[in-house]
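Just below is one structure, and these are the notes that go with it.
Only one protein chain is missing; all other protein chains are in place.
To keep things simple, chains are lettered A, B and C as they appear, and every chain counts its residues starting from 1.
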Amino acid sequence: MSERDRSQFVRILHRAFALLVALVLVAGATLWAPATAAPQKPLTLAILHFSIIKGTTWSGAHHRAAQRIAQKYPNVRYVYREEVGPDATVPYAKELIAQGANIVVGNAEFIGLPLATIADQYPNVYFASVIASDLTRKRNFIRFFPRQYQALYLEGLIAGALTRTGNIGIVSAFPNVQVMRRQAGFFLGVQDAAKVLGKKVNVYVKYVGDWYKPTEEREVAQTLVSQYKVDVITQQTDSGSPLDVAQERKIWFVGKDMDVVGFYGWSSTDTVAVSFDTRWEVLYEHMIKEYLAGNRNPKTLLYLGLRDTMTLADGAVVPTVDIMNNNKVGLDAISPKARPLIPEAILKLVAQRREQMMKGQWDPFFEHAFVSNGTGLALKDTPIPPKGTVVKKARQMPSDEWLLGKFNFDLEGMTILK
Amino acid sequence: MWELLVRSLEASTIFLLAALGELLNQRSGILNVGLEGLMLFGGTLAFIAAQTTGSYGLGFLAGLAIGGLLGLAHGFFSITMRGDQVVSGMGLWILSFGLTTYIGNPYTGPLGMPRIPSIFGLSPFVYLAFALVVAVWLLLYHTGLGLAIRSVGENPAAAEASGINVAITRYLCVVLGGMLAGLSGATYTLSYNPVWNYNFLMGWGFVSLALVFFSMWNPWILLVGALLFGMTWQLSLSPELLLPGILSRYVWRAVPFATTIVILALISTPWFRTRWGLAKPEALGQPYAKE
Amino acid sequence: MVRFPFTHPEPEEPLLAARGITKRFPGVLALHRVDLDVKAGEIHAVLGQNGAGKTTLMNILFGLLQPDEGQLYFRGQRVHFRSPHDALAMGISMVHQTRKLVSAHSVLENILLGHPGTRGFLNLRTIRREVEELCHRYGFTVDLGAKVWQLSEGEKQWVEILKALYGGAKILILDEPTSVLTPPEVKTLMASLQALVQDHGVTVILVTHKLPIVTAISHTVTVLRSGTVVARLRTCEATEQLLVQHMIGQDISSYSISDLLVEKGRPLLRVEHLSAYNDKGVLSLRGVTFSLHEGEILGIAGVTGNGQEELVQVLAGLRPPASGRVLFDGRDVTWLSPLDRWRMGIGYIPAERYEIASVATLTLVENAALNFHFDPLFSRRGLFNHPGLEKVTRHILSHYRVKAPHLYAQARHLSGGNLQKLIVGRVLARKPKLLIAHLPTQGLDVEATAFLRGKLLEAKAGGAAVLLISEDLDEILSLSDWVAPIYEGRFVAILPREGADAETVGAMMAGLRREEAGVS
Partner (left out) sequence: MRIGRYELTLEARPTRPALHTALTAFPAILLALALSSFLFLPAETGFLSAYRAVFSYAFANPYGLQATIHRAIFLWLCTFAFLVPMRAGLWNIGLPGQVYVGALAAFAVPYALRMSELSHPPFHPGLIILLMVVGASLAGAALAGFAGILRAKLHVNEILVTMMLNSILFWLVAYMIKEGGPFMSATGEGESFNLPPSLYAPLIRGVPFTALLALVAAGLLDFLFVKTTLGYRIRVFGLNPAAARYAGINPVAISLLVFLLGGAFAGLAGYHYFAAVPGVYKIPGNYGFYGDLAFYGIICGLIARGTALGAVPIALLFAGLSLGARFAQGQFHLPFGVDYALLGLLMMTFVASHFLYQFRIVWRPVATEEVPRVSAGIPER
């Protein structure tokens, strides 16, 4: 057991103890009910992680999600394999099914898609794969993704308010639909903050060329800080390097996918202004509930956001995505050091928009028009819209399929560094 | 631009430290093609030691120690056992590549320690590397030991006949060279890029090895080569600073490696080789047995 | 000043003594209970044939090797030399047969290499002054700044002696000092050695197989044969004949060579103005012209390093010529590949039998195949004819008296002589029209030497043209029809054997021109 595992373990113990105390005080078993009331039919959830768990925010988040599911449902067993390649997906899946797996998940599209080829052979098993941009589905082949752009929009508001130099940098992987959709969410938030505060804010995107290249991500972050004078930096990659640079250069960092302070302890709220957490467990719980209910025709496209929640083993109710920092959510997720720097108008706006999105009354992609920047990624049947093209008018909700598979351009006003 | 220069200098430091160690090795006649392995191991252990103890000093010590130890192992195989130095070197590289991936994995991620303070805007290791160039030059050309090292690399039989202990001299060089390689790796993971990832060097060790060949075994030319490569590396990461919009970023990434091949080929042309052939230590890579 | 060696007062005990030295190498007993006494102030010759164990004994005296049994005494005190370092500390220094100099370094660097005064930083200016003084005292002139590879063999030897003296040597071991020197250089060396002993009190141990040198300058002589001491004599009491008897230990007339008379055939090889660069880029073969007929032997006499290596390599196709051309059988072969030359009937016996002419870890059959793998007799559609190869190997082993355990033994288990017989046999089995033999008998024992010389003559009798390159004047003069002394990449002359005598050829090897050498 490594030191970090140990501290996590201790934290879990503490939390369990606090829970116990709470239970005694409340003396009402109502909060405990969901866990105990869970159906007793055993179920095995198998996750094939495309990368290693340790040190990466993506597979690490999935791993933690599955552990929480197992905590809440004593009858759910979680098994996993790390760094599974597409050649191993099917043999691993088959063996895990032979060992009793009922739901087999690939946490990246390139290892998840091969599962579709065996979906018909195992009609009683649910297969699932994260969506990158392909939307292949089958009766028992589920595709899922969280609406991270909603949390990113909130982060954008905060980042836009925090910048003094008026420059925000994104260390990004490489142009693809997922990256551009999420960057758009963030950028809309920045623009709204700029409008409210009446200042000009540039968002610079510099691509690394891969999802996980710690060395290069570091260099890119350094360049953004020193050459483009960004004082708020965020990332669309998976390593901790941009955070490290932010800490070193004493600028604000805005995190993604996981609460890096709360779960990794990589840094402190002195550097991390805000982050957001993806609770994949909400998506997993959705599948598990359908499976336990014996549903032979589950919903095969899951695109859940702030509105969709689950209750954890400790009774906390969490949405699929939410801003989170140092284990705090909502406005409290904003670093205590950053909060005084943010004008009240913005704080209010953040709180209001979060509330609205949780109730399903508002969505940044509904509110704003999509005007093309003329940059992006030309897909086979979808060229990049010319600069200035209004692809979607304001106050219109694009379809989930379009958002997940066709959003292939940057929004006007972003600066893509070649 | 200044920032770019600073980063270039710091990248050069990594190349320079490792290449200086290899230069010492090769001057004594021992070829260690596993340089990258020594750097990987040095960097990994330094990172782990620093992170677990919270002390940079212990980190660097660990890097130096493992580098020296692996150098010693290479020395044992190539000096005492008189084995094929390429086999041993490649062995060390693959060994390090495999084991560091396993050992280092739980530590994947940033170092999470306050940065080593810079001196006049530059990492202290830049100054250290420059000082080491001077030191190696003084050692090789202005001391008796240096003369012994050069002689052992040129003609070990002659050195032995002159009363020099070839084995000890070579051991000294492989251990020193190994320590410098370990230091280079440690500088990488503790100062240049304090984040651990498997196979984090991605070929830097081999570029350093190539640099020794370019340098014609001269520490000053080595310095120039290392500076050039540090610059090329940085430009390949941020080409837009000088040449915006030309070539894909992926093509740029390949440029330092392609440059290495081009220079290697150039210095091997007959036109160049007449000079190069003289500079190369004559006994390089050949095991030496007393009589 | 002392004029005669034996007017020295007889010392009580030897300066350096070896007792019961035995040394084994895998499979070989190199030295067996050897005793040696060297007195202060004498020139002590250690005489013996190649392989008698002289060099091994010297390496033990110098600490390069450690004896399996036996002891060394210095001034009567028991000493252990674990490395040359210990011997040097006692004032024992050795000048090796193969030059132990670092050729890439300067003369000065070589001289101070390993000197105890060179710990820490080098003060080159002071050291240079000291060495210059030393040169002056002994009357040597060497450019201290020159790189060693630029020097001639004679100069290199001076550097080694100078280095020994600078290191404070009191006992100087010279291993075959004259083997690569020209006759005039030998004369200078002998004079200097006598001066060193008489004027500067240095003791010299001289290892050689050359009788004239022993009789000319040594005071005492120890004769080694097959690793044992067979005689210890005062030189003044010994005759050359007696020494030969001790050295050879048997009648060698059975190996004497009968001259086979051969009729001169048609012209086969013509070399015109051939020049070539050596590995360092220096033009070391400079415009050689000659022609050779079938059934003729041209002996090229010269000290190693005068362009012979380059000449044979160009002729074998292993080195591109700088200019000139080579005609073989009326065809221009200047730029043909080695393979084509083998096919045309040019056979080449290289001087380096381990490095070039054989592959140590391959079997004898596979080594034999080095000269047959391209032959349609032994390979059909790219497949080897193994029975054929075995047959030809067996033939070579029996006809060339190669002592080998079996056909599939590895070449590295053969002794030097047997390996050379295998190589020569292999090349001759191809029945080459032109045979290039480079130092074919170097380092071999008397029996093997005589045997191989006979085989060369047989080849000549069979109509082959032979190009014999040797340092051994006797070999050249006893085998050749024509003798070409080579000096600094040029043939000084091409003499018919009748017109060549040892003195003339020796002078020409030393660089004297025709007229100076007394040839009109």
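Operating definition for what follows: contacts are C-beta pairs under 8 Å (C-beta built on N, C-alpha and C of every residue); 3 or more make two chains touch, one makes a residue touch a chain.
None of these values were measured; they are calculated from a predicted model.
Visitor: In the intact complex, which of the presented chains make contact with the chain not displayed?
Guide: The chain that is not shown touches these displayed chains: A, B, C.
Visitor: Tell me which of B:F213, B:F229 or B:Y288 is the one touching the absent chain.
Guide: B:F213
Visitor: Could you tell which one of B:A135, B:V251 or B:A279 touches the chain left off the display?
Guide: Touching the chain that is not displayed is residue B:V251.
Visitor: Kindly note down the residues of chain A that lie in touch with the hidden chain.
Guide: Within chain A, the residues touching the omitted chain are 50, 52-54, 79-83, 85-92, 94-95, 98, 108-111, 114, 117, 132-134, 173-178, 207, 209-211, 377-381, 405, 408.
Visitor: Quickly run down the residues of chain B that touch the omitted chain.
Guide: Answer for chain B: residues 33, 77, 80-81, 83, 86-88, 90-91, 94-99, 101-103, 105-106, 198-199, 202-203, 206-207, 209-210, 213, 248, 250-251, 253-254, 257-258, 260-261, 264-265, 268-269, 273 touch the chain left out.
Visitor: Please give every residue of chain C in contact with the chain that is not shown.
Guide: 10, 12-14, 17, 19-20, 26, 35, 37, 68-69, 71, 73, 76, 78, 220, 232-234, 316, 318, 337-342, 348, 350, 352, 355-362, 366, 369-371, 373-374, 379, 382-384, 410, 413
Everything that follows uses one rule, which is that only the chains that are shown with their structure count from here on.
Visitor: What is the distance, in whole Å, between the centres of chain B and chain C, each centre taken as the mean of its C-alpha atoms?
Guide: Roughly 42 Å separates the two chain centres.
Visitor: From the C-alpha centre of chain A to that of chain B, how far is it in Å?
Guide: Taking the mean C-alpha position of each chain, the two centres sit 41 Å apart.
Visitor: At what distance in angstrom does the C-alpha mean of chain C lie from that of chain A?
Guide: Whole-Å distance between the two chain centres: 80.
Visitor: Looking at the complex, which residues from chain C come into contact with chain B?
Guide: 59, 62, 64-65, 83-85, 87-88, 94, 96, 98-105, 109-110, 112-115, 118-122, 163, 167, 279-281
Visitor: Show me the residue ranges of chain A that touch chain B in the complex, using the header's touch definition.
Guide: Chain A reaches chain B through residues 2-4, 52, 54-56, 207, 209, 212, 214-216, 218-220, 222-223, 226-227, 239-241, 243-244, 248, 264-267, 417-418.
Visitor: Which residues, counting only chain B, touch chain C once they are in their complex?
Guide: 138, 142-145, 147-148, 150-151, 154-155, 157-165, 274, 277-278, 282, 290-291
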